[in-house]
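Heads up, the thing below is written out as structure tokens.
One protein chain is absent from this view; the other protein chains keep their places.
On to subunit A.
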Amino acid sequence: MDWDQFDLNPKTIAALKKADIKSVKEVLNLSGADLQRLMKLSSADIQCLLKTVSHTLRRNSMLTALQLYQDKDHFTSQHQKLSLGCSVLDNLLKGGIPLVGITELAGESSAGKTQISLQLCLCVQYPYKYGGLESGAVYICTEDVFPSKRLQQLIDQQHKLRADVPAEIIQKIRFGNSIFVEQAADLDTFQQCITRRLSLLLARGMVRLVVIDSIAALFRCEFGAAQSALKARYLQTFGAQLHSLSTRYRTPIMCINQVWQQTVSYSTGTGSRVTPALGITWSNQLLMRLMVSRVSLPGHSPGAAAHCAGSVRTLSVIFAPHLPPSFCYYTVQLEGVKGIK
């Protein structure tokens, strides 16, 4: 750390070097009393040091809520979101997936989580004007093999799903080239993937979406009941790393999660309920939680019977700082996931 760059008096700089203090973090981690002792300076000098390093770290960091609201820049604006490729689904989410933070998509098997994720990997490649981020995606598989055939089907049918986008634009996008598939079946490989591969792709601006399919699979076998503290540590560490990458590169992280049956006690008794796996430690890492489920409707809602070969599904908002709990119906077609009004 080059202390000479800071606006400090020479006495303080000399004391810092002599005490072998190497970073702003170290300075802030020490208490005022410890700093006085280590650097042999007066309390006033230490206060001055703390203020100066804090200023340097936090230069120009204030915004008013009005500035946030009025920011229309593609990269920084909160209004910019990642579209799901369907106006009904986007309306449910008031625009789409927020760019900063971890969004979870939980649900039973074959409820449509992978379908939605694949669709997002294509949506992200469209121009900003059409709800995309003009960049690629990383798809991290932790248990199943990547569904390349289905991806190809979706690519071939993009013109049908995205009737709102001119055909010339769709034709120009090399969808397959910008989706990077990674396999990570255990915790260590996953850790490596995040810290090395993911950081690299993000730093180079090649991707602006990360899909993890699924986060639950990483923790299924390896942890018994007695190791819940260790499991919690892993979850917090991963959560923090993903969160940090997401913030730094303004890139949404979509984590797919499984669900389990949980006994819940209400004031009126106990019951069993389907809840996302991994507990409160994981849900504390999330910005937004969505759930999908298959619904077997005895009498289909109008219009649904007309185009679905399979059943109708629901996409629900479980929590989000900017959305009320709500849901909508959708089906999975050849060309992709489409909401039903």
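Rule of thumb we're sticking to: contacts are C-beta pairs under 8 Å (C-beta built on N, C-alpha and C of every residue); 3 or more make two chains touch, one makes a residue touch a chain; residues count from 1.
Throughout what follows, contacts and distances are computed from a predicted model.
Look at the chain that isn't drawn here: its UniProt entry, checked against "DNA repair protein RAD51 homolog 3", "Ethylene receptor", "Neutral alpha-glucosidase AB isoform X5" or "Histidine-containing phosphotransfer protein", names it "DNA repair protein RAD51 homolog 3". One of A:A185, A:A240 or A:V274 touches the chain omitted from the figure, and that residue is A:A240. Only one residue from A:L120, A:L287, A:V317 or A:I340 touches the chain missing from this view: A:L287. Hidden from this view is one chain, which touches subunit A at 24-25, 28-29, 31, 50-51, 53-55, 57-58, 61-66, 68-69, 78-79, 94, 98, 100-101, 228, 233, 236-237, 239-240, 243-244, 246-248, 266-268, 279-281, 284, 287, 321-322, 324.
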